[in-house]
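This is the structure, below, for whatever I ask next.
Yeah, one chain of the complex is gone here, protein chain that is, but the others are all in their spots.
When the chains are written out, they are named A, B and C in that same order, and each has its own residue count from 1.
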Amino acid sequence: MITYLEAIREAQARALRDDPRVYIYGQDVGQFGGAFKATKNLAEEFPGRVLDAPISEDAIIGSAVGAALEGMRPIVEMQFADFSTVGLNQIVNHAATMFWRTQTPCPITVRLPSGGTAGAGPFHSQSMEALYAHYPGTVVMTPATVEDAYSMLLDAVAIDDPVIFCEHKYLYYHLKAEALPSEAMPVGKARLARPGRDLSIVTYSAMVHEALAAAAELSAEGWEVEVVDLRTVKPLDTDTILASVARTGRLLAVGEAFPWGGVTAEVVARVASEGFDLLDAPPRRLNSKDTPVPYHPNLWGTHRPTARTIASEARQLLRV
Amino acid sequence: MITYLEAIREAQARALRDDPRVYIYGQDVGQFGGAFKATKNLAEEFPGRVLDAPISEDAIIGSAVGAALEGMRPIVEMQFADFSTVGLNQIVNHAATMFWRTQTPCPITVRLPSGGTAGAGPFHSQSMEALYAHYPGTVVMTPATVEDAYSMLLDAVAIDDPVIFCEHKYLYYHLKAEALPSEAMPVGKARLARPGRDLSIVTYSAMVHEALAAAAELSAEGWEVEVVDLRTVKPLDTDTILASVARTGRLLAVGEAFPWGGVTAEVVARVASEGFDLLDAPPRRLNSKDTPVPYHPNLWGTHRPTARTIASEARQLLRV
Amino acid sequence: MVHPAEADTRPAHSPASPKLFLETYRWMLLARTAEEKIANLYRSGKIVGGVFLGKGQEALSASLGVHLKPGDIFAPLIRDQAGRMAFGESLLDYIRTYMGSRLGPMQGRDGNIHRGRPREGMLAMISHLGAMVPTVAGALMARRFKGIKGCVGATCIGDGGTSTGAFHEGLNLAAVERLPLVVVVANNQYAYSTPNSRQFACSDLVQRAVGYGVEGHSVDGTDLADCLSVLGHAVERARSGHGPQLVVASLLRLAGHGEHDDAHYIDPQLRKAAVGRDCLRLAEDEILKRQWAAPAEVEAWHTAAQSQVEDAVASTLREPLPDPGEETWQALSTPHLNEG
Partner (left out) sequence: MVHPAEADTRPAHSPASPKLFLETYRWMLLARTAEEKIANLYRSGKIVGGVFLGKGQEALSASLGVHLKPGDIFAPLIRDQAGRMAFGESLLDYIRTYMGSRLGPMQGRDGNIHRGRPREGMLAMISHLGAMVPTVAGALMARRFKGIKGCVGATCIGDGGTSTGAFHEGLNLAAVERLPLVVVVANNQYAYSTPNSRQFACSDLVQRAVGYGVEGHSVDGTDLADCLSVLGHAVERARSGHGPQLVVASLLRLAGHGEHDDAHYIDPQLRKAAVGRDCLRLAEDEILKRQWAAPAEVEAWHTAAQSQVEDAVASTLREPLPDPGEETWQALSTPHLNEG
């Protein structure tokens, strides 16, 4: 059995092994193996290619941009996604504008340990995909499975453009698979995580599993709920979303991020404009509440969507 | 006649005059009066209360947070909205979380000279409202008129919460009014900029004027297009938007910002979920293109929505 | 040791009085005792989230706290339990926040070290390192605007935190404004697992003072007497109008980065070196050696601290936990501007 976290480690090991242009840079990623052990033993296996960085997110990303221009393929680990606010400028204004401005690709991968876990609080729980997806010039990945964590990280390193890789901390240990995948879906394609006919839940990252649990619950009630795992939120696979809504006529977009804007707004807006006639009922959204992510599990459990709240939202939508 | 820019200056003068807790901090805002002259003569009129800051956006905002905690009402000017990426962390993670975490209000006003002008290029043209609105804990204002520039800035200073004040550089000199307003709409309420019955264009900031021009053009063709000026994009006045769509049955959301996520996605998503049955046709969005804002006017004119492209989008929607 | 940025600092500073030494020692002791209790609770699964200790850094932190006065501003960081208490944070605030009590200052919305009471001059740190430096500077600008004189603002940071842009921008801004800001750098040789050699390249962080045009001070963070005297001096310099003060302490973190961490990466040589001595033990030895208190008295202080902590934990255990149904879920203080 291999965990989501181990898959991320393995993908990095393979990238380092297969491509001499790859190196890893971030706080405590070296000897220590990273705050979450996503780079465990990599410093020993690949001497000189897995380097501890100072507490300087802006400079970490800035240096990766420079190295990418010189033909390297840096993988940068932010210790928590939340700290990438301090490196955001180099991502959105430098890495993401590079190709368009200079026709020079900027292949950096920024790993963001994302999302909430119990007791992590406002500054170690954020889901920042919307910020990076809003700016032109990045690919934003949000893997929900062990297989995708592995193969999409390899894709991220291979792509000639800046990739924001939002890996979910809740899935690190909770999610296990039998083995690493030998093949993968193309980048930018969403996945049908569960087929259905009554309602489409479109979601990504950890919420895929909450949605699947909700679908299982609803299936006991006789509803067949389809779950679409977006995999990348930019580009967004509108075709797959529309095909699903064409089958079900009902859309519930679910995300763990804050409610204003973001993935669920984009999904609903696209379906409303491009697939209006497919909808048999008003589309719905379920996001976190509009406050910082609470520390205490009692609050956190209510702040983010869960299988229970997704199921209840779905039930209401199914009744329309 | 008073310009949009002068209105901003006057609002600051009045805030300084009426409230000893107000001070202004930002690069070149002192003797020099600011890069755009929005603080012209204020340093002389209010000695010691209009201070030049070092090139340190993070520290500028951070210091405003500290001063707000001590009961001051700082107005901070970013030289261009685009540079606020470097101060974003202090806005979204410090100012915006303060009240919820500590029950202590954090009344700072961050002025962001926003939006595109000819020849300004990728780093002096951005519209960043979506980034700040996505995070809980801020009010995001996007005034479109001289009157609103004045009264909303006074509101911003008066509100006990962090306000991101997105003032549009294109309107600075282009927009003039007879006089400063003596009364104003409440914060958080959208305005009917032009009544109509065939289609609602929901927009904000400089795009209000492009939309009005488009509406005028369409009126010559016999269409009555309603234009809603959002005024604040967070909170978003869903009621007014829905009331408009209830009248017209057709929605076109227009924004100058990048296409993924953002205000137009939020507007369309809300109308689709809360006003689905009001819609007689699929809602549409018009945003900038998904590249950095181009420098050359030939490109810039195509990158952002204009009266022409809005009118053409509206025509298509009216024909459905 | 004083490194004048320009010229005019005072030649020397006076040793702390036995009274102050003992008072500070007792804050150190209370902090250590409370932290050990929280660490125990953590090990028995009673704390959700991380636990971060200031073990080994109490002399430095408490010495800062005792030199601050009511009306001063303090933005402590991760390892400032002792300084918080010395400045006036209640033991209950500490226990309640770690245990998630709804009655704590953070009401379960935030936890562990992320707590404060801004209205009482005790700022609530955000995690992003360096962020509190400009914030305290701004609070001091506010005091100046309001015409309040003689106050000081202090904040703490680690060797790792000095690499942040926020630290640089904040200290520079404070220097330009010549604010009464004291920035205390606890150089505990590591930032999480990262040693100084991967964090900065100067031979001593105090060398940065001159580049900011502020006064710099070095201090032995394991030695309470030195901490009291240097911090006392630095706070006094700030208070008397000599602008920002940068204090750099040498010490070692005598715990993991958090209680999940066994700190195996710490160089054993450092543990054995002077920098690795336990400041609390040293202070206690000093007290006994100088006969400022009898062994039984010291023992009684330990017991008193212990029961104070046990009482606080016991009463907190009876308190309600946060209830999502009673939570306002409102991020803005202006009620009608909240969405959803």
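By definition in this document, a contact is a pair of C-beta atoms (placed from the backbone, for glycine too) under 8 Å apart; a residue touches a chain by one contact, two chains touch by 3 or more.
Please read these numbers as outputs of a predicted model, since none were measured by experiment.
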| item | value |
| --- | --- |
| Chains still shown that are in contact with the chain withheld from the display | A, B, C |
| Residue among C:Lys69, C:Arg144 or C:Arg178 touching the omitted chain | C:Arg178 |
| Touch with the omitted chain, as defined above, among A:Gly30, A:Gly137 or A:Pro292 | A:Gly137 |
| Full-complex contact with the absent chain, from A:Gln31, A:Asn93 or A:Gln126 | A:Asn93 |
| Contacting the left-out chain in the complete assembly, out of B:Gln27, B:Ser114 or B:Ser151 | B:Gln27 |
| For chain C, residues in touch with the removed chain | 5-6, 163-169, 172-173, 175-176, 178, 197-203, 205, 207-214, 243 |
| Chain B residues that touch the omitted chain in the full complex | 27-28, 30-32, 35, 52-56, 58, 80, 82-83, 85-86, 118-124, 259-260, 289-292, 294-299, 301-303 |
| Interface residues of chain A (partner: the chain not displayed) | 21, 23, 48-49, 53-54, 56-72, 74, 86, 89-90, 93-94, 96-105, 136-137, 139, 159-161, 187-188, 234-236 |
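Operating definition for what follows: only the chains that are shown with their structure count from here on.
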| item | value |
| --- | --- |
| Chain contact graph, described as a line, ring, star, complete graph or other shape | complete |
| Identity of the chain that, by mean CA position, is farthest from chain A | C |
| Centroid distance [mean C-alpha coordinates] between chain C and chain A, Å | 36 |
| Rounded Å distance, chain B centre to chain C centre (Cα mean) | 40 |
| Gap in Å, rounded to a whole number, between the CA centres of chain B and chain A | 30 |
| Junction residues of chain A, two or more chains touched | 58, 82, 85-86, 122-123, 260, 289-292 |
| Set of chain C residues in contact with two or more other chains | 106, 109-110, 114, 126-128, 165-166, 330-331, 338-339 |
